[in-house]
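There's a structure below that I have some questions on.
The complex is shown incomplete by one protein chain, all other protein chains being positioned as in the whole.
Presenting subunit A:
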């Protein structure tokens, strides 16, 4: 994208880039007090005083114009370029249309990251677009019709001797929409045959025979020694180990990143972090001086207790209950005093977790396996979980929003797409099965190599051990 010849000339002869950077930074981003003031004072049409959303600024003189008058101005004064102050798009009056240039885009991006806190917070929330080259898609010649009768993407998995825990985790991950789409496109380049990419592709060859995942199992064993061996393992532990192996592999094969700004300290740009990593805010409030000490940590999954409440001994009955307890304020008793910086002494305090940012995929782990004094007990408490989950009540409240009832981010809806259940009464024996959502409306039960249709009611009535939710509305910027 190189704009037009007029733009090239403008950039070469008239310091076009500097002009754009300045105008964009002041009037589109307005990242500082002075700039905001400048914008408010200047942003109105010089001809008709209108302050509409289509305001443009001339890039050759100090003229501001509304939709009608800016076009007149650039034509009459022969000032070629104008910039819209809502989005920073550049219009060339000689070409008669908006033009797009890579250099201008990168200036705009760089400016955006210097913006103020609200704008930056909003920018962080949006799923970064995977730059799929359109021509790649056009050149694909194989086509397939997907209708109600196709089962592409569903394959059974052979049990290699108590490997049902692995089979369930693989079913859930290969049916994670965003992750699956990423490994389909050729974004992941690690030079040579990649086990992970092939795993995704094997599921979608259209064949119906069960897959044998001996190579995959071997990969996890060598990378996560603590899980090696043919005994039954905990599906949750296996899931975390798998994420870790994928993460290490994907971040190792990323191209070298230029020193990125403080925005992304808690997650790297590998696909695993982009999809699974959210952040958890922990606030410790000193009971004496009410001073708050805040830390923010990255999270891949949320382990929820199923223990009786300390206040009234009741057990949680739904996922929302569990989340309420998870994000509720916990009084740290006199045995666990925290050192308060402002009081300079140990004080009693309350601790509270809230979700600061949510990942694209949320994984909830219901702690059904308890190890109490050498006894291993399975907690079979019935926990109701919804198909559509709204995480808004559990989000960190931004300081600005105590008056307004709506908090940023405004959209926190998640849709269930996979459930892993443990069948049986004991931890060491028992079996894992999974339910996965297929083509949006259908659910299938995956019991090693047996894949069978299941209704949504069956899924929602099941016990639930690992629950996978996917962000409902994804948008690209």
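FYI, contacts are C-beta pairs under 8 Å (C-beta built on N, C-alpha and C of every residue); 3 or more make two chains touch, one makes a residue touch a chain; residues count from 1.
To be clear about the criterion, contacts and distances are computed from a predicted model.
Asks: UniProt name of the unshown chain, from "Integrator complex subunit 11", "Enhancer of yellow 2 transcription factor", "phenylalanine--tRNA ligase" or "ER membrane protein complex subunit 10"?
Replies: Its UniProt record gives the name "Enhancer of yellow 2 transcription factor".
Asks: If I consider the whole complex, including the chain that's not displayed, which of A:297, A:341 or A:475 touches that chain?
Replies: A:475
Asks: Out of A:6, A:39 or A:325, point to the residue that touches the absent chain in the complete complex.
Replies: Candidates A:6, A:39 or A:325; residue touching the omitted chain: A:39.
Asks: List the residues of subunit A that touch the chain left out of this view.
Replies: 30, 33, 36-37, 39-41, 44, 49, 51, 71, 91, 96-98, 116-119, 122, 399-400, 403-406, 408-411, 413, 473, 475
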